[in-house]
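Provided herewith is a single structure, encoded as C-alpha cells, for subsequent inquiry.
Of the protein chains in this complex, one is absent; all others appear in place.
In this document, chain identifiers A, B and C correspond to the written order of the chains, with residue numbering beginning at 1 in each.
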Amino acid sequence: MPELAIARSGLPTRLFRSLRLPLNDRFAVFGLLIYLVFVVTALFADQIAPYDPTEILYTEDYDLAADMRPGQEGFILGTTSLGRDVFSQLVYGTRSALLIGVTAAFMVALIGSLVGLVSGYFGGWTDAVLMRLADIAFGIPFLPFVIVLAAFLEPSIWNVVLAMALVLWRDTARVIRSQVLTLRSRGYVDAARVAGSSDAKIILRHIAPNILPLSFLYGSIAIGWAILTEASISFLGFGDPESISWGYMLQDAFASQALAKQAYYWFVPPGLCIILVVSAGFFITRGYENILFPKLGR
Amino acid sequence: MAHLKAALSRTLQLALVLWAVVTILFLMFRLMPGNPMAAYIDPTFTAEQQEALMAQFGLDKPLWEQYVIYLGNLLQGELGQSFRYREPVAERILALLPNTLILTFTSLIIAYAFGILAGAYLAWRRGSAVEKVAIPIVLTTRAMPEFWLGMVLLAIFSFWLGWFPAGGTRSAGSDYGGFWGLYTSPDFLAYLALPALTLAIYSQGLPLLLMRSNMLDVMKEDFVTMARIKGLSTWTVVVRHAARNALLPVMTSFAIAVGYQLQGNVVVETVFSWPGLGRELVRAVSASDYPLAQGAFLLIAVVVILMNLIADLLYSLLDPRVSHA
Amino acid sequence: MAGAGMRPIDPIASEPLVSIRDVQLHYRMGGIFSAMRGRSSVVKAVDGVSFEIRRGESVGLLGESGCGKTSMGRLLLKLEEATGGEIVFAGEPVTALKRAALKRYRARAQLIFQNPFDAVNPRFSIRAALSEPLENAGIPAAEREGRIVKALELVRLPQPQQFLDRYPHQLSGGQLQRVVMARALILEPDFVVADEPVSMLDVSVRAGVLNVFRDVRDRLGLTAIYISHDLALVRYVCERTIVMYLGKVMEDGPTEDIVREPLHPYTQALVAAVPVPQPDQSHDPLPIGRGAPDPRNPPSGCVFRDRCPYAFERCPVEVPRLRQVGTRKVACHLFDDTTGKQ
Partner (left out) sequence: MTEPLLSVRNLKVSYAVGGGSVDAVDGASFDVPRGSILGLVGESGCGKTTVARAITRVIADNARITGGEMIFEGTDIAAIPERQMNALRWRDIAFIPQSAMNSLDPVYTVESQLHEVLRRRGGMDRRAAQARAEELFEMVGIEKSRLRDYPHQFSGGMRQRVAIALALALNPKLVIADEPVTALDVIVQRQILDQLRELQAMLGISVILVTHDISVVAYVCDRTVVMYAGRIAEEGPMEAVLTRPMHPYTMGLRNAFPDLKGAASGTLTPIEGAPPNLASPPPGCRFAPRCPFALEVCTRAQPPLRELASGHRVACHRADEAPVLRELAVRTETWLVPA
C-alpha cells in the first residue's frame, strides 16, 4: 500500500478552502464574475472614468453641458442636469457601493458570528442576555433607525455602516447560534472535551471552522442589504454629500424630474448596477446554500 | 393552559423589548449633538424667549427627569407637540397610519397569494426549465431597490402610458364621503395601484422562495412518500400533505413581513408622495422635527414588535405539535 | 454477602475505583424566564443513583431509551454536571474537579462513543484526531506518532500507518469505531465508559469491535462501564449488570444471575422480551402491562408500577429502596423484608 502523503498547505490556502466557495454552481460563478468586474472597476475607477464625477462640465462652446443625451458630445451615458458625467458617476459609485457593502457585511458577519458563537457555546445566562439583545435589535425598525442615525450624526458613509452593524447582526447571530448548538451536540465536540481540550481550543478547532462558511453566507447576504440600504438612505437625502454613490445618482435623477423628462439614462444605469451587484451576492449565497444545506438542491 | 402561559411569557418578553426600544429612542433623540431646537429658534429670539421655548417642550429639565416624564407621557399615549405643525404628534401620525396600513396589507396580500402559489408550483416542477428561468428572476426582484422599481413603474405607467396618477392618494377636489367611500373608490384604487404593485413585486420573493424551499424539504419527508404509497392522487399528495405542511412557516412569516414592509414603506411612500407614516418620518427628520420623528419611529417600532409577537403566536396556533403539546 | 465475595479479590483491588452516591441529573425544561416565574417542568434523567465499581470490574449499564444510562455515562465523564449527589473517582470527588485537576482526570477516565461517524471531526485526519488528547496531555510532538501507531495496533487495525492520513469518511464503520477506541485508550486510562459502541454497526462487524474491547480491557486491566440496551451484548462483555429504568436503578448484580433468574419485574420483562436468533421460541405473553414510560411524567412511588403486573397498594405511595437480595440489589416492594419474598 503506497504511503498517502498529503502536503500540509499554508494557512491562506486552508482558509480559502474552508470558505468552500461554490465553484461548481453556474449561477454562483456568474455572481463571482460580476463581483470581479465591479471590484476591478472600483480599483481602477481613476483610469476608467473619463471625468471627475463631481466636476461640472462644459461643452466646447463653453455652454453648461447639462442634460446631454447618451453619446452626445462624447458623453457615454450623457450628463446630469447639473452637467456632470453620468458614466463617471457610475464608475465612482462602484467604489462607495463596494466599500459600504463589504465593510458593513464584514461588521455584521463578525459581530453576528461572535455573538452567536458565544451565545450558543456557553449557553445559560450569557445566552439569555445576548438573545434578549437580539430580540431588541429585532424590535428596531431598521431603515428608520438608519435614517435617524444618519441624519443626527454627520451624514457620512461610515455612520450608515455603523447603523447597519448595530442592527443587522441579529439575523446572523441567531442563525450562527443555532448552528453552534447543533455542532456542540456533535460527538466530536464531546470527544474533544473528554480528550482534555479547553473551551478556547474546541471553539477554534472544532466549531469555528464549521461556521465560517455560514458567516460568509450571511456576510454575502449583508453586502446586498448594505448596498440597498445605502441607496435608500442616499435617495432620501441623508447620504454622504462628499461621495458619489448610485443612491445619490438616483436621488439626483428623481429630484431633477428624470421621470417627467423621460431621462432614462439618469436612473436606469445606476439601478441596473445595484441589481447586478446585489443579485450577484444572492447567486453566490444560493450556491452556498446548495453546499451547506444540500437537501434544498436537487 | 400551558399555551396561555407561554403566550403570556412571550408577551412579557416583548414588553421588555418595547421598553428597551423606547429607551434607545429617547437616548437617540436626546443625546444627539447640538441643540434639538436649533432649527426652530429664530436667531432674533432673545435668551429669555429661547429658554421659554425650551421650557415649553420640557427640554430645560435634567435628562433623567425628561426620561421619567417621557415614559409617563408615553403610557398616557401622549407623544408631545410637533415643532413644525405645532399640533399633537399622536393625532397627526394616527391620521396617517391607515394610509400606510392599507398600502402595506394590499401589497403583502397580493405578494403572498402569488408567492405561495408560485413557490408551491416551482417546488412541484423542480428541475424543470420553468424553475431554471424563474428562480434567477425572483432573486433579481429581491435585488431591486424598491424606490427604483417605483421610479421605473412610474416612468412607464404614469409618465409614458399615462394609465395611473403619479402620486398622492386622491384627485384634487374629490370627496368620497366617509372612510369606506374613500378606500373603495376607483379614484383611490388608481392611486394605490402603482405603489402597491411596487411593494408587491418586491415582497413576493420572500414567500415564494420560502414556500418553495419548504415544499422541497417536506416532499422529502416520509409522510409524503407514504401518501404516495397509499395511492393517493397527486393533488392530494402535493396539496393536502406537502403544501399544507410547507405553508406553516410561510404563514408566520407574513406577520414578520408586515414589520419589514413598514420599514420599506419609508422610501416607496416618498417616491409616490403617499401620505403615510414613512414619508412623514423622512420629512420630520429632514426638518429636525424631533417629536414628530420620534412619534413616527415609535409607532413603526410598536407595529414591528407586535407583528413579531403575532408571528410567534400564529405559529403555536397553527402547528398542532405546539398547540396540542 | 455471597455475590460480592464470590471472587477472590485482594483488599487493594477490591477498594472501589468509582463511587456514585445518590447522583441526580434534573433538567429544567423551558427557558430561564419561565423558571423565574416558577414554572417548573423537570425531567429527572438520573434520579438518585448509587453504585460502586471496583478496580478491574466491568459493569453493564442496561436500560431502554430514556432510562438515564447515557446521562449516567456523561456524568461520569463530567460532560454533564450533576444537579445532586457525588461521584468519587479514586478518592477524589469528580464533581468538584476544576482545570488542571480536571485535565488530569480526563487522562484517566475516557469515553468510547456510540456513533463513530459523529465522534471524529470529519475535517480531521485520523492522525490529527488521535493527536488531540496527546497534545492536551503535553506529550512532545516527536513522541506522538509512535503512540498513535501503538494505539491503533492495540485495537487491531492492520497496518496502522496507512490510516494516519485518511479522513473519517474513508473508513468503514468498524474501522472508525476502532479509531475511536484507540483515541480513548491512547493516554492509557484506568477507567473507560463505552456508550453503546456497536449499536451503529452492522452485525457482521460488531463482534470484531466487541472482541477488541474485551481483549484490550483484559490486557490493560481496565475498569469499564458498558452502556447498552441489549442484554445479550452486556452479557458478552460484563460480569455485572445494573438495570436502570426512568432514571433509577432497578436491579444490580452478577450478569449471569440476572439473565438466569431476574428478580425485579422490569428485569423479568426485559429478559423475556429479548429475541434470540433461534427458531424454536416460546410465544408466551410478556409479564408486562400496556403503557409506555414517559420521562417527563413518571408515576408516583415506584416508577415502574404502571407497567408492572404485580403492583400492589404500596407501589404508588412509596419509592422502593435498593436492597440486598442474595447476590444482588433490587428496588422493588416485592422484596421488602416486611412483605416477604413474592
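Basically, a contact is a pair of C-beta atoms (placed from the backbone, for glycine too) under 8 Å apart; a residue touches a chain by one contact, two chains touch by 3 or more.
Owing to the predicted nature of the structure, the values given are computational and were not obtained by experimental measurement.
Enquirer: Of the chains you can see, which ones touch the chain that is left out?
Expert: Contacts of the omitted chain with visible chains: B, C.
Enquirer: In the whole complex, not just what's shown, which of C:G91, C:P140 or C:P275 touches the removed chain?
Expert: C:P275
Enquirer: Of the residues B:T23, B:Q50, B:T236 or B:S273, which one touches the chain left out of the display?
Expert: Checking the options B:T23, B:Q50, B:T236 or B:S273, the one contacting the hidden chain is B:T236.
Enquirer: One chain isn't shown here. Among B:L248, B:A287 or B:L313, which residue touches it?
Expert: In the full complex, the listed residue that touches the missing chain is B:L248.
Enquirer: Among B:L12, B:L71, B:A95 or B:M226, single out the residue that touches the unshown chain.
Expert: Candidates B:L12, B:L71, B:A95 or B:M226; residue touching the omitted chain: B:M226.
Enquirer: Since one chain isn't shown, list which residues of chain B touch it in the complete complex.
Expert: Residues in contact with the chain left out: 221-223, 225-233, 236, 240-241, 244-245, 248, 319-321, 324.
Enquirer: Considering the whole complex rather than only what is displayed, give the residues of chain C touching the chain that is not shown.
Expert: Residue positions of chain C that touch the missing chain: 64-65, 172-175, 202-211, 229-233, 235-236, 256, 259, 269-279, 281, 283, 285-286, 288, 290, 292, 294.
The working rule: only the chains that are shown with their structure count from here on.
Enquirer: Using the stated contact rule, I'd like to know whether A-B or A-C comes out ahead in C-beta pair count.
Expert: When the contacts at A-B and A-C are counted, A-B has more.
Enquirer: Farthest chain from chain C, going by mean C-alpha coordinates, please.
Expert: The chain lying farthest from chain C is B.
Enquirer: Chain B to chain C: how many Å between their CA centres?
Expert: Inter-chain centre distance comes to 55 Å.
Enquirer: Can you list the residues of chain B that touch 2 or more other chains?
Expert: Touching at least two other chains: 13.
Enquirer: Which positions of chain A touch chain C when the two form their complex?
Expert: Touching chain C: residues 1, 3-6, 124-125, 128, 186-188, 190-197, 201, 205-206, 209-210 of chain A.
Enquirer: Could you pull out which chain B residues touch chain A in their complex?
Expert: Chain B residues touching chain A: 13-14, 16-18, 20-21, 24, 28-29, 32-33, 126-127, 135-136, 139-140, 142-148, 151-152, 154-155, 158-160, 166, 213, 216-217, 220, 259, 262-264, 266-267, 270-271, 278, 281-282, 285-286, 293, 296-297, 300-301, 304-305, 308.
Enquirer: Quick check on the complex: what are the chain A residues that touch chain B?
Expert: Against chain B, the touching part of chain A is residues 27, 132, 135-136, 138-145, 147-149, 151-153, 224, 228, 231-232, 235-238, 247, 250, 253-254, 258-260, 262, 264, 267-268, 271, 274-276, 278-279, 281-283, 286, 295-296, 298.
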